[in-house]
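Apart from one protein chain that is not included, each protein chain of the complex appears where it belongs.
The letters A, B and C name the chains in turn, as written, and every chain counts its residues from 1.
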Amino acid sequence: MSIESLDPDDVDAADILGSAIERREDPALITGEAEYTDDIQLPEMLHMAILRSQHGHAEISDVDTGAAEEMDGVVAVYTHDDVADEAVSRDGSLLIPTGWLLDSLRQVDHPVLAKDKVRYQGDAIAVVVAEDRYVAHDATNAIDVDYERLDASADPDAALDGEAGQLHDDAEGNVAFDWEIGDEERTEEAFDDAAHTVSLDLENQLLIANAMEPRAAVADYHPGTDELDVFMTSQNPHLHRLLMSGVIGHPEHKLRVKAPDVGGGFGCKIHHYADEALVALVARDLERPVKWTSTRTEGYKTDAPGRGHVTTAELAMDDDGNITGLRVDTKANLGAYLSTFAPAVPTYLYGTLLSGQYDIPAIHASVTGAYTNVPPVDAYRGAGRPEASFLVERLASLGAREAGIDPAEFRKKNFVPDNAFPYQTQVAVEYDSGEYGKPMEKALETVDYDAFRERQEEAREEGRYLGIGFSCYIEACGLAPSELAGQLGAQAGLWESSLVRFHPSGTVTAFCGTSGHGQGHGTTYAQIVANELGIPYEDVEVVEGDTDEIPQGMGTYGSRSAAVGGSALVKSSQKLVEKAREIAAHQLEADPADVEFEGGEFGVSGTDRSLGIKEIAQQSYLAHDMPDDMEPGLEATSFYDPDNFVFPFGTHVAVVEVDPESGEIEFENYVAVDDVGNQINPKIVEGQIHGGVAQGIGQALYEGAVYDGNAQLLTGSMQDYAVPKSLHIPDMETESTVTPCPHNPLGVKGVGEAGTIAAPQAVVNAVTDALEPFGVDTVEMPMTAERVWNAVNEQATADGGDAADATDADTATDADADTGGEN
Amino acid sequence: MFPDEFDYHEAESVSEAVDLLEAHAMEETELLAGGHSLLPAMKTGLSSPDVLIDISGVDELRGVSVDGDTLSVGAMTRYSEVLDDDAAHEHAPALTAAIEQLGDRQVRNRGTVGGNLSHADPASDLPGPALVSDATLVVHGPDGERSVPAEEFFFGMYATDIGPSELLVRVELPSADGAVGTYAKKPSPASGYPMVGVSALVATDGDAVSSVRVAANGVMDHGVRLEPVEDALTGETLGDDAIEAAASYAADDLDEAMMMDDLQASAAFRAQLLEVYTKRALQDASERVSASAAAD
Amino acid sequence: MAEHDITLTVNGTEHELEVESRTLLVHALRDELGYTGTNVGCETSTCGACTVHLDGDAVKSCTLLAVQADGATVDTVEGLADHGEFHPIQTGFQEEHGLQCGYCTPGMMMTATDLLEENPDPSREEIREGLEGNLCRCTGYQNIVNAVENAAETMGSGAVADGGSVEELAGGDACASDPNAGAETTDRCEVRWPDEGESE
């Protein structure tokens, strides 16, 4: 069940790719040697603190910073007008940009410091810079703000209905965009002709990423050269450099963004926030290093939350239970302003995945984006795809129940058939490869499904409620190609860049434009490059996350690093090998076409003459004997732009027992069978699945940002927002199948988000399966004990029965189980 | 993350602590014990006292001792120290059962029994055990010591019978004398504090329940005895039927309108949990009674 | 502003420093003394990232005033390895892939060593209970539990096989032979290893 990790020294060079070797990142991380942003201490460094709004929505009539400025240890206080001074802002926009546009998008200004209005509690009103953290904090408390409170709402439905008042002059009715995908007419016909339909109203709640390391930045300005260094918790330093240069008016080539060790991201460190730009701005203005570290409660109010959908979804089926149509209407919460990738998440990352693993002939989805008084909403692990997968898989379970077919059978009969790949969905994307039955069969075998249904029946007779839930998810990662992304509204290309450089002594540094934050890129990239170059793994060092070291890059998010970054490294390695081949051919006096490369050796076919690649590297720098017109040195840079997304898939199964009396849910088993294509390091793949599933279970059972009617966050600390603890997450069984990606050189598909995409609906389906005898077909997430208990009670009340009376329910169960069957 | 400024004084003795309290009577003054309720409140800006008087190092306030039939727990005794003490398990099983489930490992290493009881958070774990153990809380002030029965100690949310210049010095628990103590708790998944925590102390004579005391934390604004449950169970045979019947009375004397009602659980659900967890606390007691009978 | 002169013995080294009343121990360790291996993840004493050993017990250093720790012995993640030799808990985390971003890991390991000192052979359930005061957002905890089991096994089996020699187990004889080893060093060794009597 658990993959055993290997010491890299015990792995043959030829086997390094695909081996579950231990991570080389770990020694620094387990000894305290790692350097996270807040660990950086610079001479003369100042500390910044930010005063944020007390209200979800308010006009600001006055900001009095007098008392704060007079405090001992306070160096400067800035309000909007102070930073707008040209001497401070240069020609910066001081507006946070949006990196994805839609035709119907109503863009709104997002100032780094609120000018005269605040639109969510995290909106920054003033910053204080002081000699230490404590004093900076004290001074924010001494700033006096006069607010005129306005109506506010955290709910997209309410905001669209006008209950939040108007957030922005440029977005009438708080509508950020209207978007649709699929064929409305054909879908309507499918529903008209359907033998069975099911409908589901659901809320995919707002989640807060809760990376263990809060966001932080340290900026250091060098007046002599006008160079500005920004160290920050970033998933994509190059993108931050690009965006920040415009915001603060600093030339991109004089701005360095470096991500030191980063303590998790889960999406919330992709986006460009006002805070980090303010750190850079004030450090440049004061000509002293400045540090800002978010407190956790500050993070709850400012880190971009994810999800936030209110949806109605319907499924049409024919008489035999074949899915014939899917219709979706979603109100998506975008928060107070548009975050970096916000418009893409509830549209192209969501609507395009609505076919799931199924061959659905007609699909239509419409999405309305709403401005509300919560922090700007953006990608959180999975970003759009969990929302799609959740509703498809909830409908599959409800559809199976409606059609009277076993839920596993129902799925199998509707899968895209193996021979249909590449499969063109009705929602724009083309699935690259898949064999959806494989993980399903493996999962059924692992949980011993037939035996489970028997056990379930026996248990119900004893008044115990077991349930099983399936999730056959699809995910799309490595968003690509750039041309397509551009057509869809992306304001950036979605390639990845790398540089592979031999040193004269034969070791290699591989640079990649991705920026890992816990994924183990240092290990997996070295496995890739060592394999390509045929050199020992320990001879390859990987460098990421620093705009001064790496030419260009797009960062780490959307499970793209292996598929796109890894492929870029392959491409650079191959370029390098080609150059080395020519040098080898020259020195071996052979035709390059006759020189074969294998296991790090260039050999002339049919002879025993050969040269090792390390030898060639040395020769390339000596440059004593090179082919005509060839430059010395041995390195290669490449930009890899994939042909398509990659589409990992799998089946997750949750087995739970629900206590209707207390509403408590216990896991009996959790099985994850994932097909993420080829695996570079199975141990790391397994770890990604574990962590992803835990976050999915978190969404299913524990997590959710709760706001009151004034858009005041009520779950604003770790005492109130339940980040799952060790006792909340079950041991999981992880298995995999391998269907290589056909269009990238590694055949990899991406694994970072799979678990999070798969898990919630597996758990919800299991709980509703367990509570079927009570007539419960849905429970909103997070399925707290109270919600489960309420669901049981409400249903019992509706039936005129007694919730706690399990005996009556048992009778109903038996009857239903007979028709439900195990066929 | 950053407490506001304050003056810190470390008391070496109970009398010094009382002197300090009196000397700073005109300022906002807090006693610092384990600090696990106070410091988080200060760090998040909810609390900003002018003066902290640290009593955690006062030796006379630390330790567990037995005097005749009474177990005495010094107010500054850490949870982990109570759990390490065999006499505490023997004489105050309801207390140790609750402490085992209190907070987390680090909190138990640092938090104190007296800090918990003085703080009187409605969701503390220890008021229930204090009530079922019929504990006496000994408070020291300018006029010396006075004893307050647990029943009279808790006034309401964060409010106790400790006066402005007084501090809790120890808790005295009459020996359980062989009774079985249990604690069944439904923790908030976020904070770990009980939405409902039920403490039970059950003594049997043969199969029959000779005495039973049950109390709940987290349900009302302070710990409460569940007398209808006790009445229903006393004299009955300790088995599933009697337990189920008794637990059904758990909320009978409680005004649902005054029950804790928050994001973690509504009052109605708390009432439901109270019944379920009363049952579990008593079932656990029943199992322990059977187990010890079998062992005999 | 009330200032206090305090003494902290961190990983065996004595430091004298001046702190404000309100300075939290974790900030004294990180900002004043440079022990940045101990991380801060919240301000509600929930996440456990800041866990250190205070006089041998795992505590959350964000929930203690530095002045309260005056005169105490503090052990942090930086003191776990001994002259480059990993502590079994560190090896356990590496071998079992018990960490991803690593931010929670120092606190997680400090709690785990405290747990193993009390219970050298915990069940998976006991490990999960023991670590409930430490949040991890990356691993889903499964490999952390494996890591603690791994460490327990190493420590337990080593103790049995070698007759329980603490010095040998520590990967050297640092504890016994270090001429400067005071009480703190001995403490550290005790924290790491079950007593001979308990190891069976």
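Just a few scattered comments:
The definition used in the following text is that a contact is a pair of C-beta atoms (placed from the backbone, for glycine too) under 8 Å apart; a residue touches a chain by one contact, two chains touch by 3 or more.
By definition in this document, contacts and distances are computed from a predicted model.
Here one chain is missing from view; checked against "Trm112 family protein", "Iron-sulfur cluster assembly scaffold protein", "Carbon monoxide dehydrogenase subunit G" or "Thiamine pyrophosphate-dependent enzyme", UniProt names that protein "Carbon monoxide dehydrogenase subunit G". Considering the complete complex, the chain that is not shown touches A, B.
Contact with the omitted chain, checked across B:25, B:157, B:208 or B:291, is made by B:157.
Contact with the chain that does not appear here is found for just one residue of B:54, B:85, B:221 or B:275, B:221. For the chain left out of this panel, the touching residue among B:122, B:189 or B:223 is B:122. Residues of chain A in touch with the missing chain: 54-55, 121, 141, 149, 297, 300-301, 708-710, 712-714, 716-717, 720. Think of the hidden chain as still there; on chain B it touches residues 28, 30, 37-38, 41-42, 44-47, 49, 119-123, 156-159, 221, 258, 260-264.
The rule we apply is simple: only the chains that are shown with their structure count from here on.
In terms of C-beta pairs in contact, the better-connected of the chain pairs A-C and B-C is A-C. Spacing of chain A relative to chain B, judged by their CA centroids, is 43 angstrom.
In terms of their C-alpha centroids, the spacing between chain B and chain C amounts to 30 Å. Of all residues in chain B, those that touch two or more other chains are 1-2, 4-5, 40, 44, 190-191.
Listed for chain A are residues 133-134, 295-297, 717-719, 723, 725, each touching two or more other chains. The part of chain A that touches chain C in the complex is made up of residues 2, 5, 22-23, 25-36, 38-39, 41, 132-134, 210-214, 261-264, 266, 293, 295-297, 517-520, 683-684, 686-687, 690-695, 717-719, 723, 725-727, 729, 731-732, 755.
Note for the complex: chain B touches chain A at residues 1-2, 4-5, 40, 44-45, 186, 188-191, 263, 265-266, 269, 272-273, 276.
By the touch criterion given at the top, residues 20, 22-23, 27, 30-31, 34-44, 46-47, 49, 76-78, 80-81, 86, 90, 93-97, 99-106, 109, 124, 127-129, 131-132, 134-146 of chain C touch chain A in their complex.
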